[in-house]
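A single protein chain has been removed from this complex, and every other one stays in its place.
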Amino acid sequence: MERIPILKMGQVLLVTIQIDLYDRLALSLESDLVQMVKKTSAKGVLIDISAVSIVDSFLGRIFGNIASMCKILDAETVVVGMQPAVAITLIELGLPLTGVHTALDVEKGMILLNSNIETDVDTTDDLNEDDNYAF
Amino acid sequence: MVYDISKLLQKKKKSIIELWIKNQLSEAGLREDLISNEEIRQQSEELVDSLVNNLTQENITEVNSPDFDDVKDILSGISITRARQGFSPRETGAFIFGLKNALLELLQQEIKDDKESLYEATIKINRLLDSFSIVTFETFIKGREEVIIRQTDEITEISTPVIRVWDGILALPIIGTLDSARTQVVMENLLQEIVETGSSIAILDISGVPAVDSLIAQHLIKTVSATRLMGAECIISGIRPEIAQTIVHLGIDLSNIITKSTLASALKFSFQSLKLEVKRIPVKTAQ
Partner (left out) sequence: MIITLFKVSMRIERDQDVVPFRNRVKEYAVKIKMGIVNQTKLITAASELVRNMLKYAKGGEALIEIVTQGRYNGVRLSFKDQGSGISDIDLAMKDGYSTEKSLGLGLPGAKRLVDDFNIISNVGHGTTVVVIKWANG
């Protein structure tokens, strides 16, 4: 079965959705991501939806679930690149995706996640040396 | 003796056209600036041609007969162009009523001796031409409505300019009221511009909005939420004291939204969040 690839970039997992998601694909993405976060102890998840033209309440709920589940595993989720038409539609639908961070593009999403991870370093100081990387 | 009006009109086509054009030209308010004499002649000839060619003894009393479709098409065409050219309803009306007067005048000349036939023919022509006048007015109004619709579209377009005030900061001054159609245009323009410029802050200035009711507030909240979904922050500025009062009295919750009283303070806030600083350069004095 088809799967959405998950890339690991340092402490961040990067997912780029290139197609309109079939339900099963979306559900498997949810479980794969959560597994990956656990396995790699990633601190952030970045989902690029710039190529997604429709987000209905089903897919919106998947994003919300991913964010909540990752949060429990101590990773922040950022959804980036939402199309203007999709944003307007989600608001009208009544789905403001509360709890999910958003950013304009992958670059800005990375900056957002990194600033979260960095403050994490400052406060908890429980990260390894080789976790310092630059973008 | 029974007169065949259609035959009579066919025979006298030339004089009808002349009479009608004379009527139109003598009309006090003739708009020579909008239409030339040649154009009047051409339009009049076309219409009279079509009318006398399609008119028969039978259909003269049936104004809805498909025989007149051609006449009505020509009339609608003339009427709609006149509406667009800026003719007044009176001027457009004078056009078709001029034809009626010309026809009646002609009947009077031709059927001098038989009062009863003249009366009957006059009634028939009157009814027919009246129904044509209605067509003329219907299409005239439709033409005007189209102009209004086009202008409304243009106003919505031009009334929502998105201004790039700084690298990464957009401002959108809203003038006038915000209905749901306009909100959609505002949102579309703003979000599109955010994508194109990669801006992370948008300032919605409502100094030009006369009043804010709960519906308008809802539209504003929607715009802010949509901007946030895209990953940008949205600040509302230009809130006058009266508007702040109404918002609180109506029980509208804007606590999740960053609001500033002026565009300047919104800009200052934006600079801070983008970690920018505007400094006065110390001027070297002569001594």
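All chains are identified by letter, namely A and B, in their written order; residue positions are counted from 1 within each chain.
The definition used in the following text is that a contact is a pair of C-beta atoms (placed from the backbone, for glycine too) under 8 Å apart; a residue touches a chain by one contact, two chains touch by 3 or more.
Everything quoted here is computed from the prediction, not taken from an experiment.
Checked against the full complex, the one of A:Ile66, A:Val86 or A:Met110 touching the unshown chain is A:Val86. The omitted chain makes contact with just one of the residues A:Ile54, A:Leu73 or A:Ile111: A:Ile54. Not every partner is drawn; the one left out touches subunit A at residues 20, 22-24, 53-58, 60-61, 83-86, 88-89, 92-95.
Everything below uses one rule, namely that only the chains that are shown with their structure count from here on.
Subunit A and subunit B have centres, each the mean of its CA atoms, that are 47 Å apart. Residue ranges on subunit B touching subunit A, taken from their complex, read 184, 187-188, 191-192, 194-195, 198-200, 222, 225-232. Residue ranges on subunit A touching subunit B, taken from their complex, read 79-80, 82, 84-88, 90-92, 96-97, 102-105, 108-109.
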